[in-house]
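Worksheet: the structure to be examined is printed underneath.
One protein chain is absent from this view; the other protein chains keep their places.
Then we have subunit A:
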Amino acid sequence: MHPFSLTKAANTREALNAGRKGGRYIAGGTTLVDLMRETVERPETLVDISDLPLREVSVTERGGLRIGALVSMAESAAHPKVRSLFPVVSEALELSASAQLRNMATIGGNIMQRTRCTYFRDVTADCNKREPGSGCAALHGFNRMHAILGASDVCVATHPSDVAVAFAALEATVHLLGPDGERTVPFADFLLRPGNTPNREQALRKGELITAVEIPALPRPLKSGYLKVRDRQSYEFALTSAAVALHIRSGVIREAKVAAGGVGTVPWKLPAVEKHLVGERPSESLWAAAAERAADGARPLDHNRFKVALLKRTVERQLRIVGGTK
């Protein structure tokens, strides 16, 4: 680990001042400290933001939900409003990491976490994300865990978060505070696909701080849930996952929100699947036909061709679990 200095921000103004000068924000630290030890991350200054007042979960006026950036994964998952309004968020969180890590890690940090690509984490390997221009060892390497959607010729790393898949499905917005004031960014625009600049992962300006993630109000009743498929039953990253939310009234699907994880360079929204569902009545054949569109545009690599079929089956199963059949 490289030496670093650390300042603790007493308030947001102090944090932003330090951030503007190039300091790296640290909250739970579960990704950052790990990557610093591997010397993948080499910040000169850390800005401890754990004292900032960003720990509230609140229902918005219109019936959505706002989760403060510093609410831990454990607290977010267990919050009664999160559990009752958006079970898909609680489930995605509780299927992530371990109880210990969920006690440490925060919502803001979770969506900022970096890929688990082994070549990214290995400072001796070529990686355009870690060292732009060095090449991508994963492209023709051991890429079983890598992306089949949203990749480029320079990077095929997946985004590892589960709850980000739920946020993408629900069309959440990210609240940011920077030297120039507040702004909000749709979740779909917050995490960036690699393109030719895989080192740029979020639509953050210098010194900007995540203050909250807001889930918009959705028509009720809303059923939602998260399914994660992985190599072991717990404490493992997803091979594939599906976040599904359905608003069904008078036997007809009126709203469908679907996204997939473990397969994309960013959480992968599935508009073709959603479109196939809206206006239809739940049935076994509908789930199968809609899920058939889940891997549209997929470009599998040498070792992850299985993900195409696995993704479709994951989405189909989760549609059935959430939507039932009649």
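The working rule: a residue touches a chain if its C-beta (ideal position, glycine included) is under 8 Å from a C-beta of that chain, and two chains touch if they have at least 3 such contacts; residues count from 1.
The definition used in the following text is that contacts and distances are computed from a predicted model.
Per its UniProt record, the hidden chain corresponds to "(2Fe-2S)-binding protein" from the list "Na+/H+ antiporter subunit C", "(2Fe-2S)-binding protein", "Universal stress protein" or "Act minimal PKS ketosynthase (KS/KS alpha)".
Only one of A:Ala99, A:Val252 or A:Ala309 touches the chain withheld from this view, namely A:Ala99. Listed for subunit A, the residues touching the missing chain in the whole complex are 1-6, 8, 26, 29-30, 33-34, 36-39, 46, 48, 50, 74, 97-101, 103-104, 122-124, 233-235.
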